[in-house]
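One protein chain omitted, others in place.
Let's look at subunit A:
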Amino acid sequence: MWRTVSFVERVEVEFSGSIFNQAITLGDFDNDKGNELAVGNIDGDLCIFKGKESHPWRKCTDLGMITCIGQGNLFSKEKIHLVCLTAEGWCHVFDVKPDRQEEDKKEKDREAEDDTYKTMKPFYSQHLPPNGKVMTVDDVDGDGKVELVVGYSDRVVRLFRWHSSGETTLDMDPKGTLTQEDKWQLAGQIGSITTNISKDGTPQLLASQPGGTYVILLPSAPFSLQGDGHGQGHSNGSRKDFLTTNFVYDPLVSSMTRNSNVSTEIIGAIRKGPINESSSTEMLYSLCTLDGTLMLVENGHILWSLQVDHQLFSLNKLDVTGNGKEEVVCCAWDGQTYIVNHSREVVRYQFEDSVAAFKAGHYAVAGNDNVPCFLYATFKNKIYIYYNIRLPQMASTNLIEVMDKEERTHELLSRLNIKAPTTKDMRELYHWCLYGWHAKT
């Protein structure tokens, strides 16, 4: 039986409407080092929540059917922007302004002013192909610039890159366009897209495929050879892409899964150890399926897999023990949440309601102090942020086991003339150490 825990400390925020699992994210949108929560619904409302406030800190309405929300410094600036993608194909980028300084407040104290301040407007919008359902904003080719990768409901993945047409400063609207640079036509529906760091330290783009499988989307190396006449490769480059197979399909465990059509999620770049550790930059990735398979993969090899009786729909990573290794966090529709570490030790948490969207990440509950948290969006117009998700260790352990791992223990025991003690002896000794010590002092 797996260890179960309960979390109590939470922030409850009000947000109505249907939410896609990809349309909720945690990030530092106002660049104050503290993370906020951004969430969008299918009615076009985008809200940012900050701290313990249950009402939106920033708001924008009538955006369309929001399917994905991401973050990144898309315009190659230091500043992180909020990227919002709608089913209609609109890509809205927001420049979230931090709260005004105290002096400003004194000057403009009117409520109306405050309201306009609360309302955000996209500072860049562009119409891209419609029906995007998953998105990642990340540097997928290791060139230091951030790309926008969108997976569509017609099994196509498109990669967009920002092309600046002049100097953009912080306060000005950006000049330039997002242009399609690459395109992949996949065989199955795309569950999610993620980036991973491969063995040689270069990033790779992965997209999950039905039945617990995935493809590695290769960068457009042959692109320049073939695509001479297509210039920067606008939408007319699609024909070329269609002809070349620029991805590697990894069937992984398709034989093991119960259903080859079951929808699959993937998350990459799971840290194997503390960041400073220079030994290996390779990272792990994990997949989960709706019929309850969860696995951790390293370079095509399955490290472990797990079968559960819950419908897993959201896959995340979070370091809950604080040891530098990121745990896999997986949530099912019914609220059952699994936290699994690299050695397959499982901790469960049961959220008491059905979950529409789930995210694990960091959030600043007070000030700019980011703490690990779980985010549950329910079907009852409420989002719960459970913060301070910290566990001293994953596996159930007791004092005898912890002491046994300490080298000093064995040395001390031999000096105390205790040889080959039984568990009972150790229990007696530690009990006396902890509770009978006042007799000595």
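We take it that a contact is a pair of C-beta atoms (placed from the backbone, for glycine too) under 8 Å apart; a residue touches a chain by one contact, two chains touch by 3 or more; residues count from 1.
Keep in mind that, in the parts below, contacts and distances are computed from a predicted model.
According to its UniProt record, the chain left out of view corresponds to "Kaptin" among "AP-1 complex subunit sigma-1", "Phosphatidylinositol glycan anchor biosynthesis class C", "Kaptin" or "Cyclin-like domain-containing protein". Here the missing chain is touched by one residue of A:Gln307, A:Asn381 or A:Thr397, and it is A:Thr397. Residues 1, 3-6, 8-9, 52, 350, 390-393, 395-403, 406, 408-409, 412-413, 415-418, 421, 423-441 of subunit A touch the missing chain (whole complex, contact as defined above).
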